[in-house]
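The structure under discussion appears below in the form of structure tokens.
The complex appears here without one of its protein chains, the remainder shown in place.
Order as written gives the chain letters A and B; numbering starts at 1 within each chain.
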């Protein structure tokens, strides 16, 4: 898949300086460029690399003027980084253009699916599953009975979708994601044993959601665990039963949300955060990494610590914690002084 | 699968108020009830929903007397929540009534299995594996050589059981659970590299254990990692080599237990807790979420913090931590005063 600089310039609406016929077949960082690769220069801090890079083509900002000779062909665009991203996306889509139904795979009775399905080998599609158009399902994936998968959604290798799960359009679930496993609900008996509380709700994932590798989302006890549109979850995140996560909220890896908690829109939640069950987190909330949230949070709140405090309060208290020795020695000095 | 209110009432030993012939085919929360659904009302706080719900049938406490007209058929029972749970369980079991051996699947030489096995497609059963009666193994599951699985145990899609693992009766392992992977044991060499310490023990999981999605349990270096009967583990829990967890202990998600630690019976351990290796935790211990346990704990201990302190000590210290600014300004006032 070789492509000429002039073709790329035309896709990006850019202007060529250098040889328009030079061809590339891979992408690289500017400092790691090799012959046949295309790179970009956006940050002036890295401008020195352009004089030594071996990349054949470099995308630069329109305003960039080299101070020394440059061997690479340049493509000048309004915003080099955005243009390169567009290119990456294109490149990626090409790589994702798998289609067809590979054997062996199992499509159970009552399954419906749209156009351009890719179904990898060793995939198992349960009864009455509905799959939209242009869905890509990589090998070794399991989809339980009655699940639904919207258009343009990609399930990477080894995803596990339990029965009754509903997934929207344009979603990406990475390898090892598990959706719809039982919530953790047990009723204690007098002898110390537990009875399982059956978990017969489901999970609903709306459109444009991305879920990172090995994250787990439990089905609701009753009703639905809901991931609203545009939510982005990193790897190894745990979402318990009956949780609801609002639109466009972003959560970093290894965070866990306990049962029945409701999180608002547009929140930014750091990694390794724990959020207790049965609370309500407002919109636009920011939670620092490793925090433990134990109480409702208002819209726009920013918190840190375990248990979490308002962010600035935590920072102040922690700065004193750091100097605790000094504070204690002050107290000792005072004691001595007043006992004189 | 439609079922009449009178049949349900008879299963639950309840009394019908309304139309005994009305049929339902799904379960719903009372506020989300639709025609054809059955719901329940246990908490008087939600009693107002019963006058507006569209559910066809609602299970209520015997003592409940409506103050306004109710369109749903009521089933009056001693305890509405328990009755509904029973129903859920029934409903769930029906859904779980899969059976038969699906193709393609691999059953290696020397495998023995009992009645009513469900073996999903793309399952791999290693040599000499012993499987009891009424075991359900969902697609894409792997069971290594010489493993044993007891009666009525369910392995959901993509479970990985390494060789020599022993699993008891009535266990449920959710999707992505991994049992019997190597413990993390390496002996340092003088040049900074490490030699692997072979891990040739196994894992024993006793009866009535439930393990949540994507949890991992390492095999013992020598001997066995042991999960005692009735233990309930949530999702994404990590149990290291040679750990033992006592009967009916419950652990919330994303908690990790390091090597050779022994945990007692009937403990309640929160989420994202870390427990160091080679310690002993007594019976009936409570560990708050995100705690880090670094020392032996006596029977009945309750701890919080990282490193963990007695729970009430932690709460006291943390309340001062929150007010650290105030404390420091007190000290500053004192300093000023005594220097006057």
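General remarks:
Note that a contact is a pair of C-beta atoms (placed from the backbone, for glycine too) under 8 Å apart; a residue touches a chain by one contact, two chains touch by 3 or more.
What you see is a predicted model; the values in this text were computed from it and never measured.
For the options A:76, A:174 or A:219, the residue in contact with the chain missing from this view is A:174. Across B:214, B:245 or B:287, the residue that sits in touch with the chain not pictured is B:214.
The missing chain lies against subunit B, touching residues 104, 106, 122, 124, 140, 142, 144-145, 158, 160, 162-163, 176, 178, 181-182, 184, 186-187, 192-200, 214, 216, 218, 222-223, 236, 238, 240, 254, 256, 258, 272, 274, 276, 292, 306-307, 309, 313, 316-317, 320-321, 327, 330-331, 334, 337-338. Touching the omitted chain from subunit A are residues 27-29, 32, 85, 88-89, 91-92, 95, 102, 104, 120-122, 138-140, 156-158, 172, 174-176, 208, 210, 212-214, 230, 232, 234-236, 247-248, 250, 252-254, 265-266, 271-272, 289-290, 306, 318, 321-322, 324-325, 327-328, 331, 334-335, 338.
One rule holds in what follows: only the chains that are shown with their structure count from here on.
A rotation of 120° superposes the C-alpha trace of subunit A on that of subunit B, rounded to the nearest 5. Per-chain CA centroids place subunit A at a distance of 26 Å from subunit B.
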